[in-house]
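Each chain you see keeps its place in the complex, though not every chain is here.
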Amino acid sequence: QLRQQIAVANATELLQKLSDKCFKKCVTSPGTSLGNSEQKCIAMCVDRYLDSWNVVSKSYVQRLQKERQ
Amino acid sequence: HEMQQFLMAEQQKAQIQQQLHALTDVCWEKCMDKPRDKLDYRTESCISNCVERFMDTTKAIGVRLQQKYKEM
């Protein structure tokens, strides 16, 4: 149950961070609906952020392993 | 049980307050330049659009994340 709470907390933090960052990058002047290009930008923003998360994780783990040797 | 209900209601209220703080923060930065002596119409509609679009954005991201999790 604790494990689940941590997973939920993580997903929540990810959703908050993504909303914040992708809204700031993609919706420069908020109108009466999300335009097409804003929607595309948001989708790409999410995908690139997850890519970045993966690159960060890989680099971080490699670094920790190098330091342990 | 009453205590538990009370606690959950309070927790929910605290969460909503938290979201209002966060939204006001984001939309203030997005829409307010120099504070003037009145909230003009342009800034007011910017803020209310900002809240709506931010919630749209969160929703769209939620959907996208679920897709991604399924693909994994």
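As written, the chain order gives the labels A and B, with residue 1 at the start of each chain.
Here is the rule we use: contacts are C-beta pairs under 8 Å (C-beta built on N, C-alpha and C of every residue); 3 or more make two chains touch, one makes a residue touch a chain.
Given the structure is predicted, the values throughout are model-derived calculations rather than measurements.
Trainee: Can you tell me the subunit counts for the whole thing, written with the labels shown?
Mentor: Overall, the assembly in this file has the formula A x3, B x3.
The definition used in the following text is that only the chains that are shown with their structure count from here on.
Trainee: Between chain A and chain B, tell me the centre distance in angstrom, where each centre is the average of that chain's C-alpha atoms.
Mentor: 17
Trainee: In the complex formed with chain A, which residues of chain B make contact?
Mentor: Going through chain B, the ones touching chain A are 22, 26, 30-31, 46, 49-50, 52-54, 56-58, 60-62, 64-65, 68.
Trainee: Enumerate the contact residues on chain A facing chain B in the complex.
Mentor: Touching chain B: residues 11, 14-16, 18-20, 22-24, 26-27, 29-34, 38-39, 42-43, 46-47, 50 of chain A.
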